[in-house]
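The complex appears here minus one protein chain, its other protein chains still in place.
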Amino acid sequence: MSLRVEDLTVYYRTLRGDVHALENATFSVGDGEIMGLAGESGCGKTTLSNSLILLVPPMKHVGGGVTLDGKDLPICHVDKMNRYRFKEISVIPQYAMNAMNPTRKIGRMVSELLRSRGIDPRRTLRELENRLDLVELNRRVLRMYPIELSGGMKQRMVMVISTLMNPSLLLADEITSALDVSTQKAVARMLVGFRDREIVKSVIVITHDMSILYQIADSILIMYAGQLAEKASTEAIIHSPRHPYTKLLITSLPKVGVKHAETRLQGIPGRPPMLLDPPEGCRFRDRCPVSFEKCAEVPPLVEVAPGHFVACWKEFERNA
Amino acid sequence: MADEPTPKKRNEFLYFALRNKKLRVGLTVLLFFVLIGAFGTLLTDNPPEAFVGPASSPPSSDFWFGTTFFGQDVFAQFVVGLRATFIVGALGGGLATLIGMLVGFVAGYRGGMVDESLNVVTNIVLVIPTFALLLIISAYFEVRGLIMESLFIGVTAWPWAARAIRAQTLSLRSREFVDLARTSAMRPLRIIFTEIAPNMMSYLVMAFILEFGGAILIAATLDFIGLGPTTGFSLGIMMQYAVLWGALPLGTWWWFVPPGAAIAAIVGALYFMNVGLDEVFNPKLRET
Partner (left out) sequence: MRRYFGRKLAIYLVTFFLAVTIDWLIPRLMPGDPIQNMLARAALNANAAERMYTYYTHAFQLDLPVWQQYLNFWNALFHGDLGISTYLFPTPVADIIKDAIPYDMFLLLPSILLSWWAGNKFGAFAARTKRLDNTALPITYLLTATPYMWLGILLAWLFGIVLGWFPIAGAYSYTMSPHLSWTFVGSVLKHWFLPFASLFLVGFGGWAIGMRNMIIYELEADYSHYLEALGAPRRLIRKYAFRNAILPQVTGLALQLGVIVAGALVTEVVFSYPGIGYLILEAIQNQDYFLVQGCFLFIIMGVLLANFLIDVVYVIVDPRTRRGMVGE
């Protein structure tokens, strides 16, 4: 097993109280697996990703643990986590477009970063150039300033930097959101290529764009309002989802080629709950078409079929 | 319609404002001096120019701040001086903020040639060492009053505010609610005042506070070299007389320490309040 997350609970400290951003997350990602992490804005995807790599105030660790390749990750100790960062767990952040120092030439920034982490930049130069070729970036890029690159180029450059040390786990946060469709496809493919060449072992792709996940993810984890709703293979999620939220999510996706003159575009009525003082039990309860009394209790994430996990009392009933 | 602060949001600002330490401290100090300036004359019977006591005597129960070289009551002068200082600060700072507002709003909202030409004007006024200019202009007028001094200061200190306000206007202009107002054919001036200005209230207040403090400093400096009001007292004039009449070699520190200390305290309080306000209006800066 590459990554194992056990009951991870992380809140945000605010002046008005704690925001329950992530509640009892339990799941694992296998070696070589590309897992998609999907859900609406504010469902806790980025919180989860940040908890794994940079758990700093105002986030606070409330419970649970993380194991990577059998080792416990000291996620609540900012300093102790440093030996894992970049080398075993790495991130392509949501703000990748602005992630590089605007007043440093890219090559210089990379070598200063490497040197500060105790790595000799000269030894990695050859590999760095290979990676640039992989993402179809001209080597000249190293002598340029970030402002001279386009959005897509910056995205790819950050991909190269973040994966330079061949981390076991890569967190890719919304790496295609700011790109046009054709570049999206290219970047998604490059990500898969990285996994195939074993530059990275496992990847968690965070996005709200299901179509990308359909193309590159092996499995998908659906989150809602800080709780895990469902995890299964991409096939299962797309074609046979079991959690009510996932079902509504999938059906609300506009399909290519389908004209919506006859059928109306279905959204999911209602809004996610405020997490400052979240409702008891399953947080999807109020919008769920099939909720009943038991839903006042938090449903655990249970394996209802091989490799298919759901957190829904209704589904357990069906299985039983 | 507009993204005006809803009552809930306004209360949120008030909530944080009342709890912000920096704002509280700054406001307290400021109010303290305002009260002295407003009601201080009730605490002393002596008019500031009258020769009421022994010359150059140190602070005592009769004369809280001692007397000047001529035997005048320093505390009485101090109170009157405070008033003058506040008036110039408010008027001069207010005028500077007003001009800065107009220039900044129009430049930021209109853009294009209007923006360019206003920018050139702003840059020129910025570059000219306005103090040297003030020196000469002040010297031209043989008789000067507080209003005139405020006018001079207001007319030369605005570029800073204009720049800050222009930047904010630019960022607000492209927001949706302004576009909405535009398409509903509102007249530009009306748009500026009803849609943009309320959202910029925080910046306007902060700009005014800084210009207020700046005006006080400039006025004190002008007064000190004798180019302030030709009659009356101000804190700067007190310091000028003190130095002119040998307070240094004579060691009559009570004559020059209070006025300068008051200015430093007031302007410092203003700056502090400004930081506090920034924290209130920008949630990111608040300490969790």
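Each chain carries a letter (A and B) given by its place in the written order, and its residues are counted from 1.
Quick note on the criterion: a residue touches a chain if its C-beta (ideal position, glycine included) is under 8 Å from a C-beta of that chain, and two chains touch if they have at least 3 such contacts.
Keep in mind that this is a model prediction, so the values were computed, not measured.
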### Query
If the hidden chain were put back, which of A:N82, A:N130, A:S252 or A:N319 would touch it?
A:N82
### Task
Taking the full complex into account, find the residue in A:S2, A:S90, A:S168 or A:Q184 that is in contact with the omitted chain.
A:S90
### Message
Considering the whole complex, not just the chains shown, which residues of chain A touch the missing one?
### Response
53-54, 56, 81-87, 90-91, 93, 95, 98-105, 112-113, 116-117, 145, 147-148, 158, 161-162
### Query
Hey, which chain B residues sit against the chain that's not shown?
120, 123-124, 126-133, 135-137, 139-140, 142, 160, 213, 217-218, 220-221, 224-227, 236, 239, 242-243, 248-249, 251, 253, 256-257, 259-261, 263-268, 270-272, 275, 284
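Heads up, the rule we're going with is that only the chains that are shown with their structure count from here on.
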### Distance from the mean Cα position of chain B to that of chain A, given in whole angstrom
51
